Structures are given as structure tokens and as C-alpha cells.
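Structure first, then comments.
All protein chains of the complex are present and in place, except for one that has been dropped.
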Amino acid sequence: MDHLRDSVPSTISDLFRKKLQMGFGCWSSLLLALPTALTSFPRFSADRLTHDLSWSIRPLKFHDSRILNEENSMKAGYKFVALASVLLALAFGLLHSRSSVSAASAGQVTGTVKLDGIAPHQRGIDMSKDPSCAAAHKDKPVTTENVVTGANGGLANVVVYVSQGLTGNEAPLSQPVQLEQKGCQYFPHVVAVDVGQHMKILNDDQALHNIHPQATKNAAWNKSQMPGGPPLDVTWASEEVPVPVKCNVHPWMQAYIVVVKGPYGVSDDSGSFQLDNLPPGNYTLTAWQETYGTQTQNVTVAAGKPTAVNFTFKAK
Amino acid sequence: MPGKVFAVVVVIVTLAIAYCVIAHVWWMPVDISVHGPNIDRQIEETLFGAGILFIAGQLVLAAFSFLYGDSKGTRKMKSFPGGAKPLIIFACVVVGIEILVLSFVGSKAWGSVYFTPPDPSSVRIDVQAGQFAFYFRYPGPDGKFGPLHPELISEGTQNFFGLDTDHDPDSKDDIVTAQLAIPVNKPVLLTLHSKDMGHSFDVRELRVQQDFVPGIVIPIHFTATQTGRFEIVCTQLCGLGHYNMKAYIQVLSQPDYDNWLKQQAAMQ
Amino acid sequence: MHDMTAHAAAHHAPPQGFIRKYVFSVDHKVIGIQYTTLGLVSAFIGMALSWAMRIHLAWPAASIPFLGTLSPNGAPGGVPTPEYYLSLMTMHGTIMAFFLLTAAPMAGYGNFMLPIHVGAADMAFPRLNMASFWVTFVGFVLACATFFIPDGPPLSGWTAYAPLSAVGPVAGPGQGWGQNLWGLSIALFCVASLLGALNFIVTTIDLRTKGMTLSRLPLATWAWFINAWVSLLAFAVLLPTCLLLVLDRLGGTSFFIPGGLVVNDKVLPHSGGSPLLFQHLFWFFGHPEVYIIILPAFGIVAHVMPTFTRKPLVGGWKVITYAMAAIGGLSFVVWGHHMFVSGMSPYMAMVFSVPTLIITIPSVIAVLVFAFSLYGANMRFSTPMLFCLGFISLFISGGIGGFFLAQPAVDSYLHATSFVVGHFHFTMGLSAVFAAFAGFYYWFPKMWGRMMNETLGKIHFWLSFVLVYCVFMTLHLMGLTGSVRRYSQFVADFMVPLTPTNKFITIAALLLGATQFIFLFNVIWSRFKGPKAADNPWHATTLEWDTTSPPPFDNFGGRQMTVYHGPMEYDGDAFVMQTSTEKSIAGT
Partner (left out) sequence: MSESELTMATGHEVLMEASPYHIEKKKLGMWVFIVSDACTFATFLFGYGYMRVGSQNWGTPFEFSSILNGIIMTFVLLSSSLTMLAAVRATQAGQKASANKWLGLTMLLGTVFAILHLREWVKMIGEGWRLFYNPMGGAAQFGACFFSVTGLHLTHVISGVIALGFVARGYNQGRYDESHVETAGLYWHFVDLVWMFVFPLMYLMNAR
């Protein structure tokens, strides 16, 4: 019963506390709105990514809508930044009012992803175009990573996330995720990120890379990072599965950023994954793999103890 | 005084430039193609003819500013004997002749590259240029190139040409590589495709430079006469990675070439 | 006569109020000065950009503080990213080629001098004239604005080759709104140039005063007149080209974008266009543009030199004028030599190669005329004269490169190397700039009524002259190694050994730029502190020296000028003004 305590006020004081928090939430939202609107003005924004958030809503019906959208995206951008930041701030405020699940009452989902069948052949990558890249892999040849399997058929790089059942009010995960460019490859090959969660992009190579996510729901951007250049700090405005990332200077480089809402897990080489901090309740879990697409399962998460869920992808 | 100074400066500059050219301070790399010598000869002939005009022009300028620079304005003016007629005649005749020579010889050199049909027995290789790398395709044992499907191009999965190996039998054995290898002393026919922007295929040692034009397939053919490893660079502005868009071309002896192809086939 | 003067004076009261007088003025003199100032500003902006580029090329890791603040995005920590380097390059080309080299010598000096040269009180359409300046200005502002939008300026070069320039942001940073603004800015510049050309032509044909026959036109005016025709036809082609480009970008058309383009593994929704169409249209404008830039330079030199050689040009007004006309005419049939290796039919290459070589004949004639006019002369070495001599030397050096690049076979090796960079900087860049300097030092007294400082002027010349050779001749010769232009770093194996050369060029370029500040100081200082200029400080003959410095609002204080002589009536210290009734001494 105690997982209900949050939703149903048991005492008058409890109810009062909630109202207070609600009110505080709304006020804080308004307070947040103004500065956000000002600081993310495209013309003066130091970081183009914050600006690009303002382009993140773009209807892609006709092939020219991109262009039409560009056409007025300047002023639209300004208006939208204000609007978006108000909404964002409202969301933050509400989150503030609804306290997120405490560790005690949090549920957990663990499991493994397996590949049924033989993994397709992974082609070798020839990096001779850029000697500095090739030098990093003298000893062992590099291959593509579209399907990576580990011990007893475990399938790696599968993102498992909650596609239904969340209230949508959860606060974004606080600790940033990391996408690293090393030896002219992306580490990790698949990286999942919560909406609003910060993402650091680093370049450990002696070569220049340009990071070019081809987002459709989020803003598509393209920015190059010099050897030893400062890390980029990125956030994503809306859910998108997946956002393919390319480096045009090294066309073989490929990563996928999976932007989801709420908890997520990414399977390791043995195929095992884990979703933490999930409030008890009924959910639909979705597993996404770059080659085999998505699978879904319904689960009921109970407080305290982990719930086991397994996915199996059939090899084509 | 300034007239004499100017004359001296101009002479020094002229001699310095002449030295740099004659002493090959900056010069063309070794030539490894059959048609290359024509182009080199053309360049050298032009350097000779134009160089003479250049030196003559600068020296005349220097001489006049030396001689007529510093009079005190007392001397009576002289004007050039015969006025402009000799100048015009000189320009028309001398430059005219130079132009005729250059066009005739030049058209031969140009023709040797572009007006000759490719040898039917040439090694055929497909080139795909894109932001910002070159990729090459060998037809494989069946000697046939499979059709291209732009919508299938996916560099992440190493499908740089958009081949459909599941459905096109010809594509199955096509060998796609990131380096270009060609057999020495055998005519080679490249067909240039560009998947996105304008690019250019430039190998200095081969004296070959040809733009890729998206939407058009451009054939170029040449024969390399020396083995070695050389650089292919992009010389047509194609975006932020332009400066780093390159690949290597290996000119190999026939057996080495065959082995190399086998290796590459294995790597597919 | 008297009442006529009064009458004129009554009708020619200068406008009152600062705005009408100096900002939105219809007075061709003010507009000329506005254009000249715009040119100066562009010159220094463009120079700053080239500095940034050169520093980055020589020391790729060097941090350029100003850049870091200008664009934290394009140059994090002041080190320009490759795309930002290309943006700098694009804007350097655009600002220099359009807003300095096209605007200053023609629209700047021309606006000020042409009506005076022909003895008119103003341009034929003064308000059109004002319009063309302010449209140019808006274009300039738009071009500069690209630095302040998040993605920064476009990176497709001043030639803006499609499809790189046509497919939008997916092609790279700066290809979004940067490229749109660029297209808009150039379109506006075209409109302004067309209006200007129209004005120049009508003024020259229509407003010449009594006795000002075509044979008596000053040669600068001849050049501006011919040039006006060239720009009239050339910009009339660039304008629609820009429009089509913008249509491709914003309207979804596919004039310049072929089908099946795959950028970032996505097939673009365009089909059927041709990148070569863009190249043809652009270069049909682009090559005449080169002559649009150099013809006024010829004119200025032909106008200035006789004043200091104290004798007419060889062959009088005819030879040089016909040469300029021939160059202007031929410039429309040679554009293909920019496209020898760009996928055009190799047979067309020969077709374009021959006229390109032929165009050297009138050019050589012009140069010979300049050089042999020094024969038996009696030179006065004022700064303008020095710059004229410099112009001749530079133009010879640059022109020679034409013999190479005009031949497809040779071009197939030299194309897109720094040889080309050196070549066009010598011809359309530095030659034109030297002529512009000559004109500036020459006309400064007339424009502002004060003399410029000769010593500073001479220092400016000597340093510039030597350093120009250090920078651009080195680039020129370095091109023989095939070192590729438009590279933001020398990473190609064969270009790495060139790094020392590169450093040398950079240092020379920085010094060359620094030298220009001597000029800037000279201008500002002389403008306010320089000695008052006489009406005719150079003992020249043309009409602008026949009035006060600076000229009154109606140019001649209500006098009706009547012309009896050609512009080159010099014989040593003796000279005959065009308006004087004495008999001719130089038989022109």
C-alpha cells in the first residue's frame, strides 16, 4: 500500500503540503521562464546547441518543409525559445511539486537480450584514409558494429526503455552520459540518454572529427571538434529512437543516440541490462536494436525487488 | 633617385623569380603516367615562352624608369619612335605566334588525355566520392559492376556505393575498397561518381585532375608507368572536411595487384 | 553669362541639414566618398579575415583571441575549426571582390569624378545614384551579418558552387541561413551595380558638356564607361543566378541540384538539376567580373600616369581605349576556362582556350602602352606615379600566369593550386588595389581639399610593393608543387614539407597588412591636418582640376565649361587644360 501514498493524500496536512508544493511549482516555473527565454536568444547564445533547441519542432510532411521551416526559423526560433522555455520551466516546476520515487519504494528491471541465430558478418573497416586513425588499430583490424554478440548469444548495444506507463513528470537523470571518439570510432557505439539529461562528447584522437547527428524530432546539427578540443555538452529536447550520428570526415564512424524519457538500460556484451529507479506499476518496455528494430513487453514492477525481463531477437 | 631605386628593385625581384623557376625551388613531382610527359613539356614550353615575355616586360619597365626617372624636367620630351604601331605589331605578332604554338601543341597534350578513347582492355574501377572520402569498387571475378541504389547507401554499414548484394547477382562479388590499387603499365579506366557534392580526383604524379560532378558519371583513363604509393586529394571545395579528403593510390606489379585484390575480397 | 550664373546659383542651392547633406545625399560627390569609404572599410575587414586565415595556415594550433569572441562556436578558444576557416575564406573573397574591388574604383572614384570629367553638375539620375549606394550598403550589412548568426558565414567560397551552396544546412555549418543571407546580399549588390552602370552610361553619353567629344574624354572616364557596359551585362546574369540559387534553397526547386544526392545516408528530395548550369551561369558573370575589376584600374593608370610622365600615352586615347574595349568584349566569351576540369566537354575546353589566349593580345597592348609611355618621359615621382609603376610590374607578373591557366592541358595540373591563388591576387587583386591607391593619392586633394603626406605615401608604396611579391609570388610558384588551395590545414603528405614556405608567406602577409595601417593613418591624418590643396596641385589638364578643391556643390560654381582639348596635353612643365583656348601642344 505504501507506494500509493504519493498519489492519494491520506491526511489533511498531507493534502495541504501537496497544494503548497503545487503552488511553489507554478511560481518557480514563472521565475525560471524569463531568464531561460533571455539566455537562449539565438543571436547571443554562446553555445549553438542551446539555440538549436529552438528549432527542434519541425513538421516533416513535404520534402520542402525543411526549407520552409528554415525560412522563418529565425523569428520562429526567437518566439519558440520563449515558448519552449516557459513550457520546460512549467514542467520543471511540476516535477518539483511531485516528488520522485524514493529509493525504498523504487522498482528495478533486470534481464538479458539474446540473439537467436547467427550474427551477420561484420565488414572490416579500412582507415587508411587517415593515417592517424589507421595507426590506432595496427594490431587488430576493426569491423562494423551493427550486431555485436557476446558469450552464449548475448546481444550487445540493445537499448531497453519504458515506452508506456510513465507519468512523464520524472526529473531527467542528473549524471551526464558520455560519447567518446577514440581511434576514429565512437565509444559506446550505442548511447542512450534521457530527455534533458546532459551528454558529453569528447575527442581523444589526433584527428579532427565532426559530430553530425541526423535528428528529425530534435535539432539536426553539425559541429566539428578539434584534436584536444573542449568537450561538447549537449542535451536533447524530445524523445527520438534512434538519432544516427556520423562523422563525415571519417565516413565509417557510426553511433546511435537513443533519446528516451525516464529510466533506460543498454545491454552489455553478455546481453544483460538493468533499469533502475522505476516507480512500481505497469509498464510497456521496448527494446531497440539498430539492425533488428524494436520489441515490446508488458511488465509489472513491484517496489523493492527486481523484475526479470528477457528479450530475444531473431537473426535475419 | 626613386626611378633608379624602382628599377633596381624590379630587377632584383625579376631575377629572384627567374632563379626560383630555373633552380626548381618549387617544382612538379616525378611523373608516373604515359600522358604526363606531354603535359610537363607543355608546362615547360609555357614557362619558357611566358618567362621570356615576363623578364622582357619587367626589364623594359626597369630600364625606362631608370633612364627617364630622374630628369629635372628641363629636357625636351621624346615620344616613342613610330608611336604605338610597333607596339601593336609586336603584340599581335609575337604574342600571336606564342598563342598559336601553345594552342596547337597544347591541344595535342590535352587530346592525349581526353580525346583518346579508353583502351577496351583497360582495368575498370568505379570511384565514389562523398563528404569526405573516396571509395573504390572493383567488378570482381564476373567483371560486371552491380547497379547502384542511392537509397541503400549507408556508410555506417560500409555500403558506400548503395549495392544490393541480396538481390543483384552482379553486386555480390564487387570489391569495395578505401584505397585505390592499379597494375603498373596497364591502361586504367576510372568512372567517377559523386554521391553528394562536387569533388575532384587529383593525383599530381599521374598529372590527372578531374572533378566529380554529382549527377554525371565521368570517365578518365590513364596508364601508370612506375610502382609506388601516391596520394589522391580532393581539389574541389566540398565542405568542412575538404582539406582532409584524401586516399592513397598504389601502383603495383601485376602479381602484387592480384594478391591485393584477393586480400580485399577476403575483407569484404 | 552673369545672369545665367545667378540663375544657376539660385537653382543650385546645396541641401541643408546633415542627413540630406551627408547621409541620404543625392550629390554624386558625397555618394562617391560614401562608396570609397565603404571600400576602405571592406578592405580592412577583408584583410583582417585574410590575417586570421594565414595565421591558422601557418600555426594551426594558434589561438586568435578576437575570433574566439567573434564566434565561440566557429573558433572555440580562438582556434578556427575547418568550417570556420572556410567561412573566413568565403567572406574574404566576397567582401574583397564585391565590396572593395568592384565598388571602390568604379562606383567610388567614378561617382565622384565622372560627372566632373564630362563637365556635368551631377549624375544623370541622382536619386537612382543614391539608391544604388544604399542598396549596396544593405547588401554589405547582410554580408557582415552572417558573422553574427549562430551557424556563421557560408563555407562554399565566393563562387558558391552548387550543390554545396544549394542543398541547405545538411551540407555543413553555415550553409543554412549564412548562405541565404549571402545570396540575398549578392542579389542586392547586383541590383545596385546595375543601377550604377545604367547611371554611368547615360551620364557619359548624355551629359557631356560642350566640346567634350568622345576623343576628348579622360581615359578614366572611358574605362568607367566601357566598364559600365560590361557590368550591365554581367550583373544582369548574376542576379537571376542568385535568384535561382535562392529558389533552390527556399523554394524546393532543383535548378542546380541533380537527383539521387545522398548526404549523411539520406537521399535528398531533389532531381534533375545540373551543377554545371550553375558554374556556367556564375562564370559567365564571373569572368567579366575580373575585368570589371581591372578595367577601372587601367583607366585610372592611363589617367594618372601622363600627369606625372608629363607626356601623352603612346598612341593617344585611341589605342588604350580600343584595347580596353576589346578586353571588355572578349571577356564574355572566355568563361569556360574556369571549368576545364569541372566536367565540361573536353572539346569545349579547346573552344574556350583560344579566345582566352587571344584576350592576352589587347592586355599586352595595354601594358606595352603603359610601359612605353615612360620612354623619353620626364617623370615626377609623386606617390601616385609610384603606384602606377607598381601596377604595371604587378600586372605583368600576374598576366603571365594567364598563359598557363588558359591552356586546358596545363590547367589540368595547376587548377585549384595556389598558383591560381597567386595569379588572381596579382591581376584582379593587387594590380587593381595598386591602381586604386594611385587614384586615391591622386584624387585625395580634390576629394577632401588637402594633400596627403608624400613621405608616408612613399613608405607605404615601397613596403607594399616588396611584400606583395613576397606573399603572392611565393604562392604563385608554390603552386607548381600542386599545393591545393582552400585547405584549412596542410595535412596532405606532399603539402607538409611546404609548411616553412607557408610560414614565410604568413609573416610577409602580416607585414603587408600592417603596412596598410600607414596608409590608413596617412588618410585620417591628412584629412584633418594635411596642408590645404591647391585647385590643381599636379598641374593636370582634366576638368576636375579646373575647379576648387573640393569642388562646389554644382562642381563648377555655375560656370558652363567648354572643352577644346584632349586630356593629355602635356609637354614637360608645359600643359594645356582641356578648357583652355590656347592651341594644342601634344597634338592629341
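For clarity, chains are labelled A, B and C in written order, and residue numbers in each chain start from 1.
Criterion: a contact is a pair of C-beta atoms (placed from the backbone, for glycine too) under 8 Å apart; a residue touches a chain by one contact, two chains touch by 3 or more.
Here the structure is a predicted model, which means the values were calculated and not measured.
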Candidates C:Ile201, C:Met447 or C:Met495 - the one touching the absent chain: C:Ile201
- line: Touch assignment to the omitted chain, from C:Ala43, C:Ala131 or C:Val237, lands on C:Val237
Query: Pick from C:Pro15, C:Gly77, C:Gly513 or C:Gly572: which residue touches the chain that isn't shown?
result: C:Pro15
Field: Options C:Trp59, C:Phe125, C:Phe147 or C:Phe494, residue touching the unrepresented chain
entry: C:Phe125
Query: For chain C, which residues reach the chain that was dropped from this view?
result: 7-8, 11-16, 20, 26-27, 120-122, 124-127, 194, 197-198, 201-202, 205-210, 212, 232-233, 235-237, 239-241, 243-244, 247, 251-255, 269-274, 277, 280-281, 554, 558, 560
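By our rule, only the chains that are shown with their structure count from here on.
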Message: Which label fits the chain touch graph of this model best, line, ring, star, complete or other?
response: complete
- line: Chain centres computed over CA atoms; the one at greatest distance from chain C is chain A
Field: Distance from chain B to chain A - Cα centre to Cα centre, in angstrom
entry: 47
- request: For chain A, write out the residues touching at least two other chains, lowest number first.
  value: 208, 210, 222, 224, 244, 246, 248
- request: Provide the list of chain B residues touching at least two other chains, using ranges where the numbers run on.
  value: 130-131, 155-156, 239-241, 244, 246
- request: In the complex, go through chain C and note every residue touching chain B.
  value: 81-83, 86, 155-157, 161, 163-164, 167, 171-173, 258-263, 265, 267, 273-276, 309-312, 314-316, 319, 341-343, 346-347, 349-350, 353-354, 357-358, 360-361, 364-365, 367-369, 371-381, 386, 389, 392-393, 396-397, 400, 403-404, 406-410, 412-417, 458, 462, 465-466, 469, 473, 477-482, 484-489, 491-494, 501, 570-573
Statement: In the complex, the residues of chain A that touch chain C are 42-43, 45-48, 51-52, 62-64, 66-68, 70-71, 73-74, 208, 210, 212, 214, 220, 222-224, 226, 229-230, 244, 246, 248
Message: If we count contacts the way the header does, which residues on chain A are in touch with chain B in the complex?
response: 123-130, 141, 144, 146, 207-208, 210, 222, 224, 244, 246, 248-252, 254
